[in-house]
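Heads up, one of the protein chains got dropped from this complex, but the rest are sitting where they should.
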Amino acid sequence: MDRTRAIPFQFNGKRFEGFAGDSVASALLANGVRVVGRSFKFHRPRGLLSAGVEEPNGLLTVGDGAARTASVRAPVQMLVPELDVHSQAGWPSVDFDVGRALDFTASLWQAGFYNKTFIWPSWHAYEPAVRRMAGLGRAPDGPDPDRYEVRNMHCDVLVIGGGAAGLREAIDAARTGARVVLAEREFQFGGETLWNGSGVDGEPGNDWISRALTGLAAMTEVRLLPGSTAVGIYDDRVTVLVERVAEASGVSGAPHRRRAPRERYWIVRAERIVLATGAIEQPLIFENNDRPGIMLAGAARQYLRRFGVAVGSRVLIATNNDSAYALAKDLKEAGVLVLGIADSRHPVPIEPSTAAASLGIEVFPGTIPTGTAGFSRLKTVWLGRLNADASGIVSSGGGTGAGARVVACDALAVSGGFTPALQLYAHAGGALAYDPSSGALLPVHPVPGVTAAGGAAQSIPAGPRMSPSGRPGRQWVDLLHDVTVADLELALRENFTSMEHLKRYTTVGMAADQGKTSTVATLDVVARLRGISPSQLKHTTMRPPFVPVTLGAIAGRDLGERFAPRRELPMNAWHAAHGALFHDYGEWRRPTAYLKPGETREGAVRREAMAVRAEAGLFDGSPLGKLEIHGPDAVEFLDRFYINDLSTLKPMRARYGLMLRESGVIFDDGTVTLLAPDHLIVTTTSGGAKNVFRWLEEWRQCEWPDLRVAIIPVTEQWATIALAGPKARTVLSRLDTDIDLSAAAFPHLGSRMGHLLGFPARIFRVSFTGELTYEINVPARAGQAVWEALLSAGAGDGVQPLGLDALLLLRLEKGFLHIGTDTDGTTIPDDVGWGKAAANKRRDFIGKRSLLLPENTRTDRHQLVGLANTDGAAFVIGSHLRVPGSAHGSDGWITSACTTVLTNQPVGLAMVRGGRARVGQEVEVYDLGARVARARIVNPPFVDPAGERMNG
Amino acid sequence: MLRIPCPHCGVRDEPEFVFGGPSHIARPESSVSDEVWTDYLFMRENRVGLHYERWLHAYGCGRWFNAVRNTLTHEILETYLMGDPRPPLTDRS
Amino acid sequence: MVDLELSVIPAGRAIVNLKTWMRAPVSLPSLVSSVAARLLTLGPDEWLMISDSLDGPGLHGAVAALARSHGMVAVDLSQGIAGLELKGMAARDLLASGCGLDLHPRSFPVGCCTRTRLAQLAVVIECTHSEPQYELYVGGSYLPYLKAWLEDAANCELK
Partner (left out) sequence: MRHYSFLNLVRQARRGNAGWEPAWRDADPRSSYDVVVIGGGGHGLATAYYLARKHGVRRVAVLERGWIGGGNSGRNTQVVRSNYFHSTSSSFYDHSLKLYEGLAAELNFNIMLSQRGLVQLAHSDHELEIARRWCNAIRMNGIDTDMVTPAEIKALAPPVNLNGRFPVVGGFIQRRAGIARHDAVVWGFARAASALGVDIVQNCEVTGFDIAGGRLRGISTSRGAIAADRAVMNVAGYASHLAGAAGLALPITTMALQAMVTEPIKPILDVLLISATVHAYVSQSDRGEIVIGAGADAYNTYAQRGGIPQQRAAIAAALEMFPSFSRLKLLRHWAGRVDITPDTSPIMGPTPVEGLYINCGWGTGGFKAIPAGGDTMAHTIATGRPHPLIEKFGLDRFKTGALVDEGAAAGVAH
């Protein structure tokens, strides 16, 4: 604490001042704020319970607008200047909340009430009103102004928790030369020892800590990570830490001026993990144990010693273990009136009782609170004397028996024992069981590579935690979700006896604090209600994260442009400079069309397509997948994939083919070109390139390792430029090349290796448009020169670039298949007219056997056919069809559609049930519930049925 | 996140790998019955406990390899090369 | 300022991909010693040869025939693969923000090279200097994405 530096902040619109080093919680307490929020269900006033992440009451909203953050835990939020903090419930205010009315009808709103009502007329009618009552705080109003980062890390030893135990473990590990990471949730190392006054190795705690830190800082292989919380341990001990980077720098607001991330998500791979996470103090269960002013004793001590704030001026202490006695001493020394210590143990061990006696503080042995009074501030506590087995009260406050006691006080510090913070051990696969002597959850078996140290490995003997008397409906077990003993009782009565049912029915432990101060108490209560020992019960599954984690931190920088990689064409800059309208096609960003000023997309597409039919067009097909297949068995290898026979392929010739999955479904299409018997080039669809490579490799490595084949993807090595149109040959001939382009020397489906403009070139005569086409491949960086040369060579002839839209239109006119558009994950070769080819190939190929299965030989499968519109209107892709005689259901759908460029006819391709046998029939076209057109089933293509244009 | 020991590259993170399903499945001749063929197509070992499976180190060496992994604990007991026989292992869990 | 330099390796460096179709492990020394290039091992059957003194076709020409006689194929990928160089104290942290590989000099010393996953891509990383300094190789079409990704990472305060 630095009391010389005052820090102004706001709480619920009022201005307050704290000091540097304060948490929001300590600053509020120091300013006398007792009610920090209203409870979730019953809107009861609530004050701070704890001084740590386990806090169930002090969940506040920090900031506003786009940077608004809901449910910030007041004890762990560092106070920074001008912090704007709000309570999350309470209307019109936390101090006066009309919602409190619900508290007076609480028994109506017990566990599962919503299952029993709101049935008529329907839940949806009540839902909005109910939803408005739920939820803690509001979502931000806009995109996060902050940024986040992910960082990977490796180490030999990861020590989680930088208290005395963690520091020692880190030092021990570092001495062996190991790479050590020490993560501490707080911004300061030292844990409890920072303030609890205990020494380490006979040295004052703080001296020891500084020495330990100096020592660690000097070791090169040690990484200290303050402000970093371990939130989950996953498979193979991979651990996630969340570092609060911005908060550590003490800056608030104007985050855009910072470059630093707000939080950093560390993914740590450690050989060994030490959990030095300390323990979490538990409350006591008694009537009205939720009043503001009732606080965990350890928290009260921390606020006092660390932040100089006393939890009250007249303080009563109630405990079931030794730890709270230190608080009594500290309070007394600070001049606070300590009204006594109620200790549920009987007898109280010698050491604490003599310590109390020496301070003149009265100890009430075998005594536990049985009730409290005070609305927004605790006023009175009733104490009762437990009977021998703690199953009843000998006499209680208000009564007359010995031990009955009514204590007027303004604060009650409670300690219900400690349970080690071993959630992470549970994440790592460890099991925890209830230990009756300490009332804690302790490890049952070791987890390889994960150990606990210090407070996380201790068990502190403790007495009874629960008052046996009092109204169950007023005994809170889960403060954040307002779950009481009565809820658990009702759930048990209704047979929700499994702990997991109990959790889901009452929502106990499901709140934002994930039961950090209610899990063990739930076991106690249920055991008592069922008359069994808590050690017979299993706690519910603990899952990551240990504390809630900002979604932004998890995503890190993997958002927006970095959400998924994007690939650019080698000639991207040229396209961008020439009016390209870009879209994403798989990973690739490609020109859809090249818009001239004032032109629409449709207009451009028709112009480009027309140019190809009339003169020539230039298409950047660089993403076309290209694989080189080398080795003595290359032909044999490829022949096992294609439905076409490759064994007859001649040198320098290409063949189009389909590749199937083993199920017979079409997987990809493309050409295979034989350059030499041990060197082939395979092309794939642009989107399929990676998958085809992976597919070929899988078979090569796993199934046919004896075949001598090597596969090398070369897609990006080559720029692929398709020059298509009647003038293609003329234009290409104008460029300097050593390749004979004449029709006789270079026929359709031929390929030639040579030079173009001096660059190495591979030219293929394949056509996706139906026009004479040269598919020119030159090294990627030569692409633009060739592209520009072709454009200028053809300028006088009207050669122009075309985008994907025009290309797909042209191929549709020809009835060529577009995998993924006309086919889906069920399409087999016969469905698209390739059945014969597949059947005729004698040798086996992948997928062949499946084509003989009964399902694949049915004649009423969906088959790809052409559609001509008899009404004259354009088809809409995705419309469905009904064939004559069919009154309901669908008989198929339109997969592709366009209006032909030369003849202006609306045409389409469709998958139609038994379609090939229906050629000539009329079908009805339906779109969005209406019959929109009639169409005739025809055989494509729609232009140049003789296929003459292909040859120029 | 699994940490998978590639026999060629050492231990790497799960996202570097592609899972390939059970290994040691023999592809039948195409002359087999529909019954045998569909078993090959669809039926898959799906054991609780030790699972013999194959992985591709897609973002690394590009090699497929076999692994024996416990499907309850995710422990990888052994990895071995494609084509090697199943190592005889017993479930330690 | 961040102690970091990121640059694209100028085009012109020869990069040749070698793969073998042999089942038995092959040894490459004879190949490597005969040309002015260094060899990066990507896997048991795959290598990259890199040369600054030769161009792609030159390096390819120098090794192709010999490779073939060893049951290997050499393919020039000089124009298909892009290179980046990253140096400075923050280089390791920068890479660690998108790559799970252990880059500590104990595990990945100078001279070490591997293909791994960085920024969701398959990237070849080579440690070229203890400064530290790394060279990254990635499919050319990803270069703009990867470069922007790295620049963005560098923009985030690095520890």
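All chains are identified by letter, namely A, B and C, in their written order; residue positions are counted from 1 within each chain.
By definition in this document, a residue touches a chain if its C-beta (ideal position, glycine included) is under 8 Å from a C-beta of that chain, and two chains touch if they have at least 3 such contacts.
Predicted model only: the values in this text are computed from it and were never measured.
**Student:** Determine which of the presented chains are touched by the chain that is not presented, and list them.
**Tutor:** When the entire complex is considered, the left-out chain reaches A, B.
**Student:** Looking beyond the chains shown, say which of A:561, A:788 or A:948 touches the absent one.
**Tutor:** A:561
**Student:** Which is it among A:821, A:870 or A:921 that touches the chain not included here?
**Tutor:** Spelled out, the listed residue whose C-beta touches the missing chain is A:821.
**Student:** Kindly state which of the options A:187, A:656, A:704 or A:893 is in contact with the chain not pictured.
**Tutor:** Checking each option in A:187, A:656, A:704 or A:893, the one touching the absent chain turns out to be A:893.
**Student:** In the full complex, which residues of chain A touch the absent chain?
**Tutor:** So the residues of chain A touching the missing chain come out as 66-71, 105, 107-108, 110, 113-120, 122-124, 127-128, 130-132, 134-144, 146, 148, 150, 232, 234-235, 238, 240, 267, 473, 486, 490, 493-498, 500-501, 504-505, 507, 512, 514, 541, 543-545, 548-552, 554-556, 558-564, 566, 583-585, 663-665, 820-821, 824-826, 850, 853-856, 876-880, 882, 888-890, 893-895, 926-929.
**Student:** State which residues belonging to chain B touch the missing partner chain.
**Tutor:** 1-2, 14-15, 18-19, 21-22, 34-35, 38-39, 41-44, 46-48, 51, 53, 69, 71-74
Basically, only the chains that are shown with their structure count from here on.
**Student:** Identify the chain pair with more contacting C-beta pairs: A-B or B-C.
**Tutor:** Pair with more contacting C-beta pairs, A-B versus B-C: A-B.
**Student:** Per the centroid of Cα atoms for each chain, what is the distance between chain A and chain C, given in Å?
**Tutor:** 31
**Student:** Between chain B and chain C, what's the gap in Å when you average each chain's C-alpha atoms?
**Tutor:** Computed value for the inter-centroid distance: 29 Å.
**Student:** On chain C, where are the residues touching two or more other chains?
**Tutor:** In chain C, the residues touching two or more other chains are 45, 100-101.
**Student:** Could you say which residues in chain A touch two or more other chains, in rising order?
**Tutor:** Where chain A meets two or more other chains at a single residue, that happens at 267, 269, 705.
**Student:** Along chain B, where are the residues that touch chain A in the complex?
**Tutor:** Touching chain A: residues 1-3, 13, 18, 20, 23, 27-30, 32, 34, 37-38, 41, 54, 56, 58, 62-64, 73-74, 82-83 of chain B.
**Student:** Which residues of chain A touch chain B once you look at their complex with the stated criterion?
**Tutor:** Those in contact with chain B are residues 234-236, 238, 267, 269, 429, 662-663, 694, 697-698, 701-703, 705, 844, 848-850, 852-854.
**Student:** What residues of chain C sit close enough to touch chain B in their complex?
**Tutor:** Touch list, chain C to chain B: 42-46, 100-101, 114-117, 122.
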